[in-house]
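Of the protein chains in this complex, all but one are displayed in their positions.
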Amino acid sequence: MIVEGFRLMAVGMLTVFAFLTLLVGLMNGSALFFEKFADRFPEPEPDGSAKARTGNTGQDEEIALVLALAQARRQGQRV
Amino acid sequence: MIVEGFRLMAVGMLTVFAFLTLLVGLMNGSALFFEKFADRFPEPEPDGSAKARTGNTGQDEEIALVLALAQARRQGQRV
Amino acid sequence: MIVEGFRLMAVGMLTVFAFLTLLVGLMNGSALFFEKFADRFPEPEPDGSAKARTGNTGQDEEIALVLALAQARRQGQRV
Amino acid sequence: MNFETIGLELWQSTGLANFSPGQAVMMPICLLLLYLGIRRGFEPLLLIPIGFGGLLANIPIADIGGPDGFLGIIYNMGISNGLFPLLIFLGVGAMTDFGPLLAHPKTALLGAAAQFGIFTTLIGALTLSDKLDFIDFDLGDAAAIGIIGGADGPTAIFLAGKLAPDLLGAIAIAAYSYMALVPIIQPPIMRLLTTQAEREIKMVQLRPVKKIELILFPLTVLAACIILVPDATPLVGAVMFGNLLKECGAVDRLAKAAQNELINIVTILLGLAVGSKLAADKFLSAETLGILFLGLIAFAIGTASGVLLAKLMNLVSRDPINPLIGAAGVSAVPMAARVVNKVGLENNPQNFLLMHAMGPNVAGVLGSAVAAGVLLALTR
Amino acid sequence: MNFETIGLELWQSTGLANFSPGQAVMMPICLLLLYLGIRRGFEPLLLIPIGFGGLLANIPIADIGGPDGFLGIIYNMGISNGLFPLLIFLGVGAMTDFGPLLAHPKTALLGAAAQFGIFTTLIGALTLSDKLDFIDFDLGDAAAIGIIGGADGPTAIFLAGKLAPDLLGAIAIAAYSYMALVPIIQPPIMRLLTTQAEREIKMVQLRPVKKIELILFPLTVLAACIILVPDATPLVGAVMFGNLLKECGAVDRLAKAAQNELINIVTILLGLAVGSKLAADKFLSAETLGILFLGLIAFAIGTASGVLLAKLMNLVSRDPINPLIGAAGVSAVPMAARVVNKVGLENNPQNFLLMHAMGPNVAGVLGSAVAAGVLLALTR
Partner (left out) sequence: MNFETIGLELWQSTGLANFSPGQAVMMPICLLLLYLGIRRGFEPLLLIPIGFGGLLANIPIADIGGPDGFLGIIYNMGISNGLFPLLIFLGVGAMTDFGPLLAHPKTALLGAAAQFGIFTTLIGALTLSDKLDFIDFDLGDAAAIGIIGGADGPTAIFLAGKLAPDLLGAIAIAAYSYMALVPIIQPPIMRLLTTQAEREIKMVQLRPVKKIELILFPLTVLAACIILVPDATPLVGAVMFGNLLKECGAVDRLAKAAQNELINIVTILLGLAVGSKLAADKFLSAETLGILFLGLIAFAIGTASGVLLAKLMNLVSRDPINPLIGAAGVSAVPMAARVVNKVGLENNPQNFLLMHAMGPNVAGVLGSAVAAGVLLALTR
């Protein structure tokens, strides 16, 4: 069974190194790619305006605003 | 089986309309009722004092206050 | 079966009192012990500096700081 | 397609055509629970989910409380196995300050005395079952009914789920309703059993408690429970684990999770699932009336026992104890302690008893958990 | 140890050596879902978990979507029994303001008309199955496909989980994608069916709604549903329980839990589990194309029906209704109401229709839940 352990070590370490080596390659490739085409993938501004771009947040805010207005109106008009 | 589909449509649309029509009636009735007896169902003030009325919140606040006082006393009196 | 109820009452109340009496003893003992050896168990300061002592919080803060710095650096150096 | 047939079929699929009399009776009862929770502030965190769950469970045809229904699934996920009440207890422990008890240990005995209500009620249930033909409680049922006197929701639900699942709805409602009614049930008994002079007793100020005592307390309680009543350790262990998370200071994020998201989510699920036991076929019976009656007795006797033991302790003790605080021994945290404070202030506007009453109050939680452990062990 | 054997064994354990053609096709499809969610803002809360779940479900060898896999376990925990969609609905109810509907009750009928898309599509699905040899839908499948027209994710997932689990992936994706595409699907239909004058109609301002009406509303809806369509009460009951928690004002901590931690956690789990139904063997079929096609029809017909009923109501009603708000009756809350607002502003920059459209919008949620109840009852 100890022999089996050595087999596992061989297969396992090979796989781990293969995986992380592949990952290194992919990361380097990705870095090169986005370096080269940086103009086509503009970075969001550091002030987080990227978030405002996603439809979701903006939409929720708009709705929340309208709902708040409606609520205020309802309460204000109360007899 | 397509005939069965038409049966489902008949039953389904009838039910949906019956349900929402009933709901319209109930909502109108409720609006009329609370308009007529508005004096017996006073609205909570817009500033949220309604919340203070529910036993729960008030009680928790009182307890929290006392516990905070007790904690302060314990720590203050420490030798 | 009512007899069985009285048996349960006897066993139950005995147990409850035994348990809480034991607990009273342990609490009194603990109070005496920590009174006597108060110098060996210093109290944390009331301002909550005790929390700063636990490895966990401190470490998280340090890491958070470093990560924030790193993020800032990344964003600042962006072309 | 035959329009007459469709019409008949439509009508037969409505709720109106399928209401059983029992279901029709249960609807206003569940609405009453909602009213009590929303407008009267009766333990709203529990009674609102329970009441709404009761409405759902009494809907004809839908069988929402059945094993494949929405509520039945939740029930089987966390009530029948006891998980939800224990998780609630974990959260309760993470929110409870045992400092007042540590500052005045002997008041723990008042929390023991108040459990007398549990066992008296148990005997009462057996007697009722014996005398009345239309009421039938076995020993497990009687034990689960008795625990209403523990004035502790999670303990009652835990025990009823194990010993008397069919009575769970009535027991939970009795427990939470009487906990909410503590300001009405307790004061007359407290006044009856005490003199004006006793009610005015001022107690010595609580000693400061050290952080290390608070940290060791949950382990101390667990140790006492292991030594004497291992059967109570699931309940006591859950409270004390929560309390250790709170006091130890090293895992604040877990303590906050236990105090907030965990207990809130589980409360929603537990309340709905308990409501499923308000289905008419289980709830509408002479037994339910018996349970409501017995539960009231349990609270009354528990209150009286606590007060009387406090008076007894004054005969032998040096520092006098205001016997009012004995009433807090039933638990119903923190309502009973507040009632003590209020009655105390009526007699002496300078006499703040709240912190003194918190000791027996939290001891009562432990006392009923231990009683539940004994009952679980001896009636299973 | 033989190096050649090890090499072969290693190769045979890789994903590369085991990809089925179907799995290879599904990967870009799931990536497309992620892209739509992340970059195009297509219902990201659902499409991102679903897309990622789909990636996981199509990994060779690992069988993550199988009964013992990560996603399969979650699926069996909460989708097959309907629990997760109901808990989501509970959270939706705790986030929804029914005030606009109460302020203008009759707009609820627009939410009824829009359900016409559901049943037309059901018939369409049966016809497709009848005409095309390579597509085969039974009655339950057709009902689950039709419900896409309800434009309500939880309702669609609930019904598909009960009636057509194998189609669940395609149905959920169609529902959420078309909900995200509402700004593209609806405006042409709305413009086609209305005149410029109709689109410029200004509606009378909404009346103020009393707090007590808001509190009683969930119970009113539940009552109507019990009386007429008990089979829809699990869905309607879950929404209305959440709404009662929100409106009653007595259990804010439970309402907040339902709006946040409960719905967020369940969304993560539900999304991943739905993604498990994107496994190639279930998703890649002519049926999926049929579902996508039929779902689009359903949205279009629902939109048209709502608009047309609004025009019809204007023939008999005193206060005119801007027929654009009929389009909001499909639900797709709140996207469809926003689309109405936008199209209204195009025609009259002073005409804010959002609040008027919220009435039919939330009524549409109830309408599709009721339709789902009917379908569940009659096709089971």
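Order of writing sets the labels: A, B, C, D and E. Residues in every chain begin at 1.
Heads up, the rule we're going with is that contacts are C-beta pairs under 8 Å (C-beta built on N, C-alpha and C of every residue); 3 or more make two chains touch, one makes a residue touch a chain.
In this text the structure is predicted, and so the values were computed from the model without any measurement.
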Contact set of the excluded chain (shown chains only): A, C, D, E
Sole contact to the chain not displayed, among D:L132, D:I184, D:I227 or D:A286: D:I227
Given E:S177, E:T267, E:S331 or E:N347, the one touching the chain that is not displayed: E:T267
Identified contact with the non-displayed chain, of D:L244, D:I268, D:L324 or D:A337: D:L244
Contact footprint on chain D, counting only the chain that is left out: 81-83, 86, 90, 215, 219, 222, 225-231, 233-234, 237-238, 241, 244-245, 248-251, 253-254, 256-258, 261-262, 265, 377
Residues from chain E at the interface with the omitted partner, ascending: 13-16, 18, 31, 34, 37-38, 41, 44-45, 48-49, 52, 55-56, 59-62, 64, 68-70, 73-74, 260-261, 264-265, 267-268, 272
Touch residues of chain C, complete complex, unshown partner: 3, 6-7, 10-11, 14-15, 54-56, 59, 62-63, 66-67, 70-71, 73-75, 77-78
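Keep this in mind: only the chains that are shown with their structure count from here on.
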Shortest contact path, chain C to chain E, counted in steps: 2
Chain with minimal offset from the mean of all protein Cα atoms: B
Distance between chain centroids, defined by C-alpha means - chain A, chain C (Å): 37
Between chain E and chain D, distance of the C-alpha-averaged centres to the nearest whole Å: 40
Intercentroid distance (Cα basis), chain D paired with chain A, Å: 46
Multi-partner residues of chain D (each touching 2 or more other chains): 41, 44-45, 210
In chain C, residues with contacts to at least two other chains: 38, 43
